[in-house]
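A single protein chain has been omitted; all remaining protein chains appear in their positions.
Entry: chain A
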Amino acid sequence: MIEVENVSKRFGNFAALDQVSLRVAQGKLVALLGPSGSGKTTLLRILAGLEQPDDGRIRLGGIDATGLGTRDRKVGFVFQHYALFRHMTVAENIAFGLKVRKGANRPSKAAITEKVHTLLELVQLEGLAGRYPSQLSGGQRQRVALARALAVEPRLLLLDEPFGALDAQVRKDLRRWLRHLHDEMGLTGVFVTHDQEEALEVADEVVVMNKGRIEQIGTPAEIYDSPATPFVYRFLGNVNAVACRVAGGQAQVGGLHIGEGRADGPGTAFIRPHDVEVLELSPDLPQARVRQVVVLGPVVRAELELAGGVTVEAELSRDIKDKLGLRRGLEVSVFLRKARVFVGENV
């Protein structure tokens, strides 16, 4: 279990982390998701002991680890650019953490060889034990880095943008593989990513960060379906952000009711494109004019101009598009299945 309590970290005038608190349960795989500069990597490095927090406490498995150096934390760290030792073979890289142990803690040569073999099997690189990192592909290097980190049997696995430097297909394969690996080993893991798809696909729990603070913690479904803040709305997936007015608890855009607000005043309504339903023209529903239709493989994206000149984007299937005969200039009706209104200026 990881417990982070009110951790702050500044670099000069820049507040990389501002009073961050977080709990990660044993055996969970957690994604730290955020744009660059959000403090996610700093938090990961503080967990690893590669940085020391200015303020706050870190507990790993119930033990205060705040002042502990990296060596003594028993965490596995996988670097974005692998940080493999170039002058060592794959097997030597993996064995490094065991070979540097001292005295009685150091396994016998045979035990190390055995362990390396098991790990190579685990990361599916059995035939490459004698290769040097320069002779491997990016995906293979990343798996060697992972095996090297796992060799010391860490109680916590930390991964910094583990798939950031890989091309799209390898990335997809590797993150599924990491998910399976995690399920098999039951290790507690934290990984940093700026790719929302990666976070939603791989993690049990997603921590969305922005400007050194945590915006929201939740399961991928929670994060996507009910974002807690406008930032999370914007950062995860496509969203229509429509300026509106809230009066008497009702949010209005150009006379059109779009949702409910908690307080009165100006606000912003967030509507996911797939929550905008496009229907045949009907007198009971708000009307809109189709301004543009783009076919993106199986989905169709339509730009709709509502009454009052507000434009929203709708995502619908090819079938619906064909049924409606959707084209530029067509008058349709829209139904907003779901919208969330945040009251306040500049949200």
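Here is the rule we use: a contact is a pair of C-beta atoms (placed from the backbone, for glycine too) under 8 Å apart; a residue touches a chain by one contact, two chains touch by 3 or more; residues count from 1.
Going forward, contacts and distances are computed from a predicted model.
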Check your understanding: Looking at UniProt, which of "Sulfate transport system permease protein CysT", "Heptaprenyl diphosphate synthase", "Assimilatory nitrate reductase (NADH) alpha subunit apoprotein" or "D-amino-acid oxidase" names the chain that isn't shown?
Key -> "Sulfate transport system permease protein CysT"
Revision key, fill the gap. Across A:G76, A:G139, A:G259 or A:P286, the one contacting the chain not displayed is A:G76
Check your understanding: Out of A:R148, A:R171 or A:K321, which touches the unshown chain?
Key -> A:R148
Exercise for review: Identify the residues of chain A touching the omitted chain, counting contacts across the whole complex.
Suggested key: 48, 50, 69-71, 73, 75-77, 79, 81, 83-88, 96-97, 100-101, 131-132, 134-135, 148-149, 151-152
